[in-house]
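Encoded as structure tokens, here's the structure I'll be asking about.
All protein chains of the complex are present and in place, except for one that has been dropped.
Think of it as A, B and C in the order they're written, each chain with its own count starting at 1.
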Amino acid sequence: MVKAGVINVTSYMGGELVRLLATHPEVQLTSVTGRSAAGKPLGESFPHLARMNLCVTEQLDDSVEVVFSALPHAASAEQCLPFIRRGVPVIDLSADFRLKDASEYSDWYGVEHPAPESLACSVYGLTELHRDEIATAKLVGNPGCYPTGAVLALAPAMAAGLIDPDIIVDGKSGVSGAGRGLGLAYHFGEANENVSAYALDGHRHLPEMTQELARLAEGPRPRITFIPHLIPMNRGILSTCYATLRPDALAGDAQARLRRVREIYEDFYRDEPFVSVSLTPPQTKQTQGVNTCLVYPTVDSRTGRLVAVSAIDNLVKGGSGQAVQNMNLMLGFPETMGLSAAAMYP
Amino acid sequence: MVKAGVINVTSYMGGELVRLLATHPEVQLTSVTGRSAAGKPLGESFPHLARMNLCVTEQLDDSVEVVFSALPHAASAEQCLPFIRRGVPVIDLSADFRLKDASEYSDWYGVEHPAPESLACSVYGLTELHRDEIATAKLVGNPGCYPTGAVLALAPAMAAGLIDPDIIVDGKSGVSGAGRGLGLAYHFGEANENVSAYALDGHRHLPEMTQELARLAEGPRPRITFIPHLIPMNRGILSTCYATLRPDALAGDAQARLRRVREIYEDFYRDEPFVSVSLTPPQTKQTQGVNTCLVYPTVDSRTGRLVAVSAIDNLVKGGSGQAVQNMNLMLGFPETMGLSAAAMYP
Amino acid sequence: MVKAGVINVTSYMGGELVRLLATHPEVQLTSVTGRSAAGKPLGESFPHLARMNLCVTEQLDDSVEVVFSALPHAASAEQCLPFIRRGVPVIDLSADFRLKDASEYSDWYGVEHPAPESLACSVYGLTELHRDEIATAKLVGNPGCYPTGAVLALAPAMAAGLIDPDIIVDGKSGVSGAGRGLGLAYHFGEANENVSAYALDGHRHLPEMTQELARLAEGPRPRITFIPHLIPMNRGILSTCYATLRPDALAGDAQARLRRVREIYEDFYRDEPFVSVSLTPPQTKQTQGVNTCLVYPTVDSRTGRLVAVSAIDNLVKGGSGQAVQNMNLMLGFPETMGLSAAAMYP
Partner (left out) sequence: MVKAGVINVTSYMGGELVRLLATHPEVQLTSVTGRSAAGKPLGESFPHLARMNLCVTEQLDDSVEVVFSALPHAASAEQCLPFIRRGVPVIDLSADFRLKDASEYSDWYGVEHPAPESLACSVYGLTELHRDEIATAKLVGNPGCYPTGAVLALAPAMAAGLIDPDIIVDGKSGVSGAGRGLGLAYHFGEANENVSAYALDGHRHLPEMTQELARLAEGPRPRITFIPHLIPMNRGILSTCYATLRPDALAGDAQARLRRVREIYEDFYRDEPFVSVSLTPPQTKQTQGVNTCLVYPTVDSRTGRLVAVSAIDNLVKGGSGQAVQNMNLMLGFPETMGLSAAAMYP
């Protein structure tokens, strides 16, 4: 069994890593850290994980053979660096190793990157787009939850040259996406029975989306407007993506064009274990607790626009499940190992 | 006191009309109808309205002096016609008197319009855009809930010639928008902890949006892609609207342009009692139970797009409250009469 | 218009007082306080109340003619004292003026009572049990939300000598009952999709229940076990109360006994404007936003136990609405003034 460690286990992402690793047949979680909970059993922070018999410590045990970090940005890179330097495989769930451009990082995150030299060797951990690199990487920057949904919804169309660079991403996330830290917006009385847009000045997940979609096609860089929304539910992200189809991209009448779009999507994801092109518009509930991304492309025949909708569980495919998928590749395990459960419904 | 009647009182829209009319100082609700509940006290369908001491009947009493209909389309026009013919003021909450073009109606609703001759004298009941006509009308087609939010979000920009005709409306509605009729999608276990897009082939509220926005400006007809979403909450619609700013529409740098956009919106709604240009992105909860529409325009400076967000309560400004506002005008009462309560929060 | 002031307006109870007073025909809210929000418009704390044009101050204006306090215990008495001493009518929504026994107060609240001398002249503000005293009082201790539901559910049985003193009160409250202050238990991800019992060692609302039920009958003091529960909804308290019927209390067969119990309840509440004996088991939603208490007594014929269920909105009849009802009595207005709206449903 490979020994795994989780930094900042007391977050929702950290707890979800524990849940997923608990049944992984080749990995044993041996060390978990957390700031305020250090020195206490994990069961004090998360009673439902009490039987794991783990004690939260301040630092990861040196013996771990793979590291997951669920710390916020900047703090995460700092705690990962010793392991990175020793060549221990690291999957970082923060934003620290996602953007390839350190200056873009400092623009969006307001701090200098703690380890710009490591960006060259880090890989963006959206497995479907970077599978081969991840398999040989020692450092993976696990994607943000919104970019996961949006990029998977748009990648086939982008790669096939179907769409103009003008893109709208309307993201709808469950409240767990904001983490376990307290804040008035996440207070039950405020978030429940409410929906609102936020980060209208620009959300930090935007540059990731642009970076990854730009990679898929030549031509002008995508011009994305991304507006995230808070939805009164625990888990799930629905990404509704809008783009104009290139006039010459598709031949035939409306039905033929729609059929062709679906073919392109189905071809793109044909061998993917965790992405399905769904027959009906996807619901976030259909991905609850699992590493699935459901993608549904359609064409608004009145306006000639592509509408592509995707559904994920923000804590699984949008975080911890994606991280385990990446770990499997990095350690040479089958990609789906430990990730084959069915969704919890309802 | 003016005697009012409500057709199909046992729907959520009907119940909401009862709630709002119950405290109206100049109107008395004297007659209410409902199919399956006919012959029974209203309190059997809605125990919280038992003290109204109303009995549900099959037909409205002839003595009513103003009629609200909360029936579905086609059925509604049929039941309203006798009152329309007698000149009794009618506010119809169905889709029957919204579209000016009877053939567009039959395209979208799949039935011939039951009274095409009445369309000429009916007025689209979005008060902010049709105040004078409503004041003299005998027949008002109360707007759909989604068009209310979308049109109010976009009208100032449209009227000022700020935007291109390519428009995206991403609508997010609480489940009460689907009514009180049973359906698997509205079963608690399905709708709760879930978000999904629906009507991706085209929603019946689209032609209303197009009709009303087209009226506001010369030039090409708006090309709207409208995707509605079901949100796990009882009430509220958030409309997130995206449009490209015309290159020559605004001068100055990003800040100047944003300031100008806000000025245009504030001017447009300056004297409106029920529409406010909010200082922060609006939340549907801030409109819970009241006839308010909160509008928040901003500019995505990276892409030059207008993003306009609006929040309403789908059962109030998106239905019954709007209907009472229209009734006030039609009967010569102050427009805000009976509609001045503060939102229920949380 | 009588000038009213609200202390700690930025709480949920404070905001609810603003909502209710906003449409009161004889009272004008002229002064509101709040600690962190002092010096700012009320609309910054509660955007939905922006149009009230109130500025939050540190201290109430001296000109107010009636005072509501929504501060926590101890702090509340301190801020109310100057007004109490000047004879300004005060309705305190904290626990400071509910218990008649200052030593019981210090036992449960862990502090000495800040003004024990004032307890003699304060009245427990459950209008249905203390109407006459409240009408002449200058100081009312507004009841806790749980005691309101439990005492109204049990009072008729207690007063009629129907039940033994052994009583179980199982309380189920929406999360707004915990206030607007942040806490992990009220974080959306924790409270949503969850139900739990709390305060199993004894909840501070227990002595109130005992005090008020004991008043209603001679004989042994009630021995109440009260367990509150947190329910994933914003508003509402359902109180399920269990007590053994005295063997000799009721004659006849099961049906006759049930009929007699209902008669006793209906007689008890016959003239009450805000308490109804409901025909079907009440739902909290039926009281959403209004000052109603629905009570439903029944008899478990297998065991001879009384089961009495009540539903209230914890912020209205369980707080701010009750306070306005008391104010109406204290100021000589009709008891229902400003409180006649219908429930918001759904």
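Criterion: contacts are C-beta pairs under 8 Å (C-beta built on N, C-alpha and C of every residue); 3 or more make two chains touch, one makes a residue touch a chain.
Please read all numbers here as calculations on a predicted model, not as lab measurements.
Q: List the displayed chains that the omitted chain touches in the full complex.
A: A, B, C
Q: Consider the whole complex, including the chain that is not shown, and state which of C:V32, C:A217 or C:L238 touches that chain.
A: Of the candidates C:V32, C:A217 or C:L238, C:L238 is in touch with the missing chain.
Q: Residues of chain A in contact with the chain that isn't shown?
A: 12, 15-16, 18-19, 22-23, 46-52, 176, 193, 234-235, 276, 278-280, 282-283, 285-290, 292, 294, 340-346
Q: Footprint of the hidden chain on chain C, which residues?
A: Chain C touches the chain not shown through residues 166, 168, 170, 172, 174, 189-190, 192-198, 200-202, 206, 223-225, 227, 229, 231-236, 238, 240, 242, 244, 281-285, 288, 296, 298, 300, 302-303, 305, 307, 309, 311, 346.
Q: Provide the residue numbers of chain B that touch the chain removed from this figure.
A: For chain B, the residues touching the absent chain are 12, 175-176, 180, 182-184, 186-189, 191-193, 232-234.
Keep in mind that, in the parts below, only the chains that are shown with their structure count from here on.
Q: Look at both sides of the chain A and chain C contact and report whether the same residue positions are involved, with over half shared, or different ones.
A: Comparing the two copies, chain A and chain C contact each other through largely the same residue numbers, since over half are shared.
Q: How many angstrom lie between the CA centroids of chain A and chain C, rounded to a whole number?
A: Taking the average C-alpha coordinate of chain A and of chain C, the gap between them is 46 Å.
Q: Among all residues of chain C, which ones touch two or more of the remaining chains?
A: Expected reply: 12, 176, 193, 234.
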